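Heads up: the structure comes next, in structure tokens.
With one protein chain held back, the other chains of the complex are shown just where they sit.
By letter and in written order, the chains are A, B and C; residue numbering begins at 1 in each of them.
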Amino acid sequence: MTKTPVAVLGATGAVGQRFVSLLADHPWFEVAALVASDRSVGKPYADAAPWIPDGAIPAACASMKVEGVPSLTSPEKTPIVFSGLPGGAAGPVESDLARRGFKVFTNARDHRMDADVPLLIPEVNADHLDLVKRQQGPGWIVANGNCTAIILTLPLAALHRAIGVEELHVTSMQALSGAGAAAVAALDVTDNILPHIAGEEEKLSTEPTKTLGRLEGDGVVPEPIPIHATCTRVGVREGHFESVHLRLKRPATLDEVRQRVAEFRGPPGVQGLPSAPKMPIHVLDAPDRPQPRRDREAERGMAVSVGRLRLDPDGRGLRFVVLGSNTVRGAAGQSILNAEYARAQGFV
Amino acid sequence: MTKTPVAVLGATGAVGQRFVSLLADHPWFEVAALVASDRSVGKPYADAAPWIPDGAIPAACASMKVEGVPSLTSPEKTPIVFSGLPGGAAGPVESDLARRGFKVFTNARDHRMDADVPLLIPEVNADHLDLVKRQQGPGWIVANGNCTAIILTLPLAALHRAIGVEELHVTSMQALSGAGAAAVAALDVTDNILPHIAGEEEKLSTEPTKTLGRLEGDGVVPEPIPIHATCTRVGVREGHFESVHLRLKRPATLDEVRQRVAEFRGPPGVQGLPSAPKMPIHVLDAPDRPQPRRDREAERGMAVSVGRLRLDPDGRGLRFVVLGSNTVRGAAGQSILNAEYARAQGFV
Amino acid sequence: MTKTPVAVLGATGAVGQRFVSLLADHPWFEVAALVASDRSVGKPYADAAPWIPDGAIPAACASMKVEGVPSLTSPEKTPIVFSGLPGGAAGPVESDLARRGFKVFTNARDHRMDADVPLLIPEVNADHLDLVKRQQGPGWIVANGNCTAIILTLPLAALHRAIGVEELHVTSMQALSGAGAAAVAALDVTDNILPHIAGEEEKLSTEPTKTLGRLEGDGVVPEPIPIHATCTRVGVREGHFESVHLRLKRPATLDEVRQRVAEFRGPPGVQGLPSAPKMPIHVLDAPDRPQPRRDREAERGMAVSVGRLRLDPDGRGLRFVVLGSNTVRGAAGQSILNAEYARAQGFV
Partner (left out) sequence: MTKTPVAVLGATGAVGQRFVSLLADHPWFEVAALVASDRSVGKPYADAAPWIPDGAIPAACASMKVEGVPSLTSPEKTPIVFSGLPGGAAGPVESDLARRGFKVFTNARDHRMDADVPLLIPEVNADHLDLVKRQQGPGWIVANGNCTAIILTLPLAALHRAIGVEELHVTSMQALSGAGAAAVAALDVTDNILPHIAGEEEKLSTEPTKTLGRLEGDGVVPEPIPIHATCTRVGVREGHFESVHLRLKRPATLDEVRQRVAEFRGPPGVQGLPSAPKMPIHVLDAPDRPQPRRDREAERGMAVSVGRLRLDPDGRGLRFVVLGSNTVRGAAGQSILNAEYARAQGFV
């Protein structure tokens, strides 16, 4: 099987670097173009991108010259474009690339809520991928959700599909790497918590309902689960941690809840994809788990970890915590899994 | 006015040190006995207690000899005993002291839920102090709640009394100082969050309902507000931060909510006490406040800070964060305020 | 005594804010102008400067309108200008202000090594203030050293004047606040150390030798003490910590060394100035002191703390650590002390 050449957009930023890091030695994809802003164009990637991920910069990319968006002229050369562009800047660039025939897998927020753009987590809504056929073409855009939303959506999907969720409260404690390379000043989070992340609560309240929604007519009918969110920033490097309190639609036992979450799997076409975790959700029974530092790397960052499952005597009030890698499952890794699924299904 | 001599029990521990620190230069009380375990007895206090609070160890206490519990023989010498003993150890010692005529103001958990022990926050339930008359005497015990519970109870009281609270979800991010001097290992919280604090969620779910309860017959009828809690530990030195999602009993406007919280005051007999804050609850309007480091010292740690007030369109779903000093308002400072109120009311 | 009106340059930055904070309620000076870049001009100071120091923004300054440099037209209105401008930008602005008659006390590096600019620490080289007479006038510039250099210079002066220092090795562990408001990303220092601070080692190797130098002819003959420096950044909010290994010129006893450092005082004209500490150097005998968090506020941040004094059997190899507030004694506080001394000596 030949590898599909891919371009990484915004390659020098934190998300772009994570794309580059995860695509090193990928069995299906190979990085053929590193695209960034004018400031970096023409420089060797290693010089343009002060390397953030653990481990060394992939050798194959280190000496590649950074290109500008205009150099992306041929969808034959790089049919797939992974976009790590910042929100706001991403929108028009991605639209233009889709119009010119590229298949864009984006981590940016701009197109997430577009009616014809799937907000994809293959384990949850693989069927939404069909939405791309409604885009004008010849290329199209597939989005993944906000990091905090993806991590929440996995256990929510497991519970909602099996038992039903009536309403949900979530408080997040988000990691530094979610804010980009240099965005959170050390002075602000040392011995401190920041009680607000701009725009985050809105995303966390709406995106999961689209991913969990029903494909119908021209788009997705969002699943009507009220999600009430408070998002905070803490001094943890990587791994978003969320405290979830929800109300089930019918009484359940703790055993049933545990089993439904632990046994949650994607459809057959998803299991076995190169980036797909064996178990999307790890259920940890030790009362002091999950913890960001110990559990954020579960299945190379593609599995989320659920712990502290507690059920009210009425069998409906459920509380748990969920942790996931915000830069892998919550961002670049999700995009790559989406592209793997699209390729496996013949969309690419 | 002569100062009332007081004893500090568990004086060498973290809570005990905070008592000593807050009682330095107190206008009504003066430390006359520092009581600790056998290991410390006979040593100068400065040697027995590796000093934790900011600032120097109070000069008047530094050279005092640490005494053992048996040396507390005369309620005339130290009518008031502040107990910073750890839970479990505290119970029988405090009962015995009460039986022997001492007035015990305790921060320990052991007697908090006893039917005849007031769980006192004078701004909220000053009338509960009368409960001590039902104790066997001649002395008695007044308890203050768990740190996380006290900080939550203040805004909850403001809202419940004025508007009514139907149900409440709370996720806490608790500071290191709440775990005692050496209890949380740096290796465990560096770049990490601990998702569980033993016993904390139970306290947070029950104690506020007692403090908000109605004095009746033989004890307190707890206020039936369901409180669902998740308690976590983060790498912040001081200041418990809580994310609160609650449902009001009737629709309100954000202005009304804000005003009710900001204008919350204790009864006249409480305002003006030496440790009473001018405003028990500070409402902060900046979206990035409160923060532990910036706001934990509000009114010398005796005021809590509420921020990020958000109300659903239905006027009933309310979300906010509250922050308070866990070692001052949440522990020793609350005990001292309780004792001040008791003295002002002639109970001591 | 009327207060001297002063202007603060770069008032919205981290150093500028510290100036504003320290000048609140100053007995001799009063802030009459807050000067910053075009971006801030015309805005109320509270809006233009996201407040960093502990405590609230001084009420008298909060609503003052920020001005631009061009509005500083009259040395009669604000004879003293405190400059918190960043290095590079500061140089020409300060020169111009001096030429137009202002007395500039600057924290910036640009003029520090100019032959006719005193690098002033009044306790050490009060006589250097005379250098300003050699400047072209009618105004002039007085500089203070780099934060790390000032903190080192105090104990070095004590030892060099009394015993003589032949050579010195210093390794610094510098705090986040020394890098300006947002310069160090939390991701970079969490669970980490940064082994390099651009330009810092050069300053630390040269500035103390100028401050300790001899006024002669056209300028200062630097004291020929070889200073070998390694400067690192650690995740501490405030307080530069330095490990010093030096060689005395003659053998001494540990008692003598301790006494010389502890009894170091400035000349009579310095003691008693509003910002002058009673003891410029606190010697701590506990083996686990000084620590940044516990000792950085010594004498409101104007005293440095020396600990762990260790002397080789030969009486000449001396090791100790020194800690000081980098934003107070190491920056704005030093500038203000310099201005106090200048005013007391009739230079202003």
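Here is the rule we go by: a contact is a pair of C-beta atoms (placed from the backbone, for glycine too) under 8 Å apart; a residue touches a chain by one contact, two chains touch by 3 or more.
The model shown is predicted, which means the values in this text are computed figures rather than measured ones.
Peer 1: Determine which one of C:4, C:71 or C:243 touches the chain that has been left out.
Peer 2: Reading the full complex, the residue touching the unseen chain is C:243.
Peer 1: Which listed residue (C:37, C:271, C:291 or C:345) would be found touching the missing chain in the intact complex?
Peer 2: Only one of C:37, C:271, C:291 or C:345 touches the chain omitted from view, namely C:291.
Peer 1: From the listed residues B:189, B:284 or B:311, report the one that touches the chain absent from this view.
Peer 2: If we include the chain that is not displayed, B:189 is the one touching it.
Peer 1: For chain B, which residues touch the unseen chain?
Peer 2: These residues touch the chain not displayed: 52, 176-177, 181-191, 235-237.
Peer 1: What chain A residues would touch the chain not displayed?
Peer 2: 54, 190-191, 294, 297
Peer 1: So that we can see where the missing chain sits, which residues of chain C does it touch?
Peer 2: Here the touching residues of chain C are 169, 171, 173, 190-196, 198, 228, 230, 232, 234-237, 241, 243, 245, 287-294, 307-308, 312, 317, 319, 321.
The rule is simple: only the chains that are shown with their structure count from here on.
Peer 1: Averaging over Cα atoms per chain, report the distance between chain A and chain B in Å.
Peer 2: 42
Peer 1: Find every residue in chain A that makes contact with two or more other chains and list them.
Peer 2: Only 190-191, 235-237 qualify.
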